[in-house]
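Below are the structure tokens for one structure; questions will follow.
All protein chains of the complex are present and in place, except for one that has been dropped.
Right after this comes chain A.
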Amino acid sequence: MSVLRPLDKQPGLNTATILLVGTEDALLQQLADSMLKEDCASELKVHLARSLPLPSNVNRPRIDLIVFVVNLHSKYSLRNVEESLHHVDTTFFLGKVGFLITGAGREGHCSIHRNTVVRLARTYRSPLLFCDLEVEGFRAAVAQRLVRMLQICAGHVPGVSALNLLSLLRSSENPALEDV
């Protein structure tokens, strides 16, 4: 089975690639469009996938950032993400993976508890973002954040690396010393 490795390919010149993994195709497409609308000095490439592993027959550029999208309304999306996580190499989790949670706005429809995803993000030591992808304004805001994160993970921002960003994103509620 193919495992995604972060640095096995050479980076494209001035190119940054993000991979969005999730079961909600429409939401992913909308998020991709918002991201591409953002102003960015580098070329952006957005890949969408329902789950990993990706088919090996396609020639794709080096992936700089993977964002797993989980919808709190469906347990299936969480299970899908958990299974896809096995196909990601461990070195990816040094700042090049992020979790994006959608659907937290409508408490009544939530079938997954918020703590589950918080624990998931904590296990994988990756940043966790909450956003209601169905609202245009929030989507644009999170798209901006993701574009900035992508630029850093692709190495386009001098002086900041993905690992650096990871330590900076650790909030004070989740300090580095607390987990062994």
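We take it that a contact is a pair of C-beta atoms (placed from the backbone, for glycine too) under 8 Å apart; a residue touches a chain by one contact, two chains touch by 3 or more; residues count from 1.
What we mean here is this: contacts and distances are computed from a predicted model.
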Missing subunit (named according to UniProt) among the choices "AP-2 complex subunit alpha", "Complex I intermediate-associated protein 30, mitochondrial", "Centromere protein H-like" or "AP complex subunit sigma": "Centromere protein H-like"
Contact with the hidden chain (one of A:Leu48, A:Val118, A:Ala140 or A:Leu165): A:Leu48
Footprint left on chain A by the chain that the document does not show: 7, 11, 13-14, 25, 29, 32-33, 36-55, 58, 60, 83, 91, 154-159, 161-162, 167, 175-177, 180
